[in-house]
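Just one protein chain is left out here, and the rest sit where they should.
Right, subunit A next:
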Amino acid sequence: MTDAAIPPGKPTPAAGAERTDRLRAGLKRRYAREGRFKLYGLLAIGVAVGFLLLLLGRIFDQGHTAFYAHTLTVPVYMDPARIDQAYPQGTNFEQLVAEQQLARLGIADDEQGTQSTAMRGLFSSELKFVAADLIRDRPALIGETVPIPAPLSDDADLYFKGEISRDTPADQRRLSDQQLAWLDGMKADGMVTSHFNSALFTKGDSTEPELAGVLGAVVGSALMLLVTALIALPLGVGAALYLEEFAPKGRITNLIEVNINNLAAVPSIIYGLLGLALFINWMHLPRASPLVGGLVLALMALPTIIIATRSSLKAVPPSIREAALAMGASKTQTLFHHTLPLAMPGVMTGAIISMAHALGETAPLLLIGMVSFVPGIPAGLSEPTGALPSLIYIWENASERAFHERTAAAIMVLLAFMIVMNAAAVLLRRRFERRW
């Protein structure tokens, strides 16, 4: 390739041919190396993309079963001897139903009530509330036989979903052979129906998987994001405006800039420590409340919003500013009438993306107390609440197997929210982005 490779003196034809061969061979080697290198690059991308598909596939695979559930509709004889009409909530409907079901099958309960306990294990404690509500509303039903629909217990539900297999040895299985036989019988009698699991979206957290839902966490996350947006957006945009348009360029501004860049890279758990020390221990704000969570997330989102706002302000060409100033507008007028409106799509895009990021943030929430079980749906900013990511963490740690599929379902809900937010940001960018 270079002159240095040519030997001194006149090249003989034979030497020339040999050299061409050598170069050809070298070229072949080099092209092979080139191909390999390119392949490594493709492989690297393949690893990343493949992993993403694996991750999403696994989550769908584990979670899709949580979107449907099985209901047991069991005929219940509302025994007047067992039901106190004045206080129907006090009735042990579960035992009542279990005994009647056993009687129907012709099985006698033993001294310890082993059989009825096993039967009771097949349906959810929700049955009690459904029945009690029915009697309270229509006391006339006492003495009648009424079909009562209630969720199956989590294990029975898993059996119908194929998660608990008959092939597993009985001692490693949560349901005994007898219970499985009973379930098959109920299924054959048409008592078990499968339907969309609406509890997942209409209920708060619960210790019983079949009654647990994500609504409480979704509301908690929404309240938190509301606080975050209300605080971080004005502060972040204000800070960016000051730094970009008003701050005298010098050491102090430079220091603030370095500071903000570093804040953006501080591990999120440190913000959790800050929130714990500042908002909870010092300011005595209520633990695990959306208020504290929102404040912590706002501090986290602040640097990102500042950086995004500054870069979209920088993208507005100076000619716009100069034209406004030349028409006699003041600096502030130029900014608020011209520069900021033009930069707004970029600002909003950055803000939405940082909100989506804040939505998925978990570690700081654990430190401000959002690891404890919170039933129900939060009603205010200062009440203890859960959040979607912390709910995922709590459910992942739960021992009941039925929580695993619900964890994956909660992840799908979280990802769906994030996808919607990011899609909104992309649309905003596509729709309003201007190239100067």
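One rule holds for everything that comes next: a residue touches a chain if its C-beta (ideal position, glycine included) is under 8 Å from a C-beta of that chain, and two chains touch if they have at least 3 such contacts; residues count from 1.
Keep this in mind: contacts and distances are computed from a predicted model.
In the listed set "Ring-hydroxylating oxygenase subunit alpha", "Phosphate transport system permease protein", "HprK-related kinase A" or "Transglutaminase family protein", the entry agreeing with the UniProt name of the missing subunit chain is "Phosphate transport system permease protein".
Touching the chain that is not shown, out of A:18, A:34 or A:144: A:34 (per the contact rule at the top). Touch with the chain that is not drawn comes from one residue among A:126, A:154 or A:361, which is A:361.
Taking the complete complex into account, A:302 is the one of A:302, A:316 or A:381 that touches the chain left out.
Counting the whole complex, the residues of subunit A in touch with the unshown chain are 1, 30-31, 33-34, 37-38, 40-45, 47-49, 51-52, 55, 58-59, 62, 234-243, 246-247, 256, 258-263, 265-274, 276-278, 281-282, 299, 302-303, 306, 330-332, 356-357, 359-363, 366-367, 371, 389, 392-393, 396, 404, 407-408, 411, 414-415, 418, 422.
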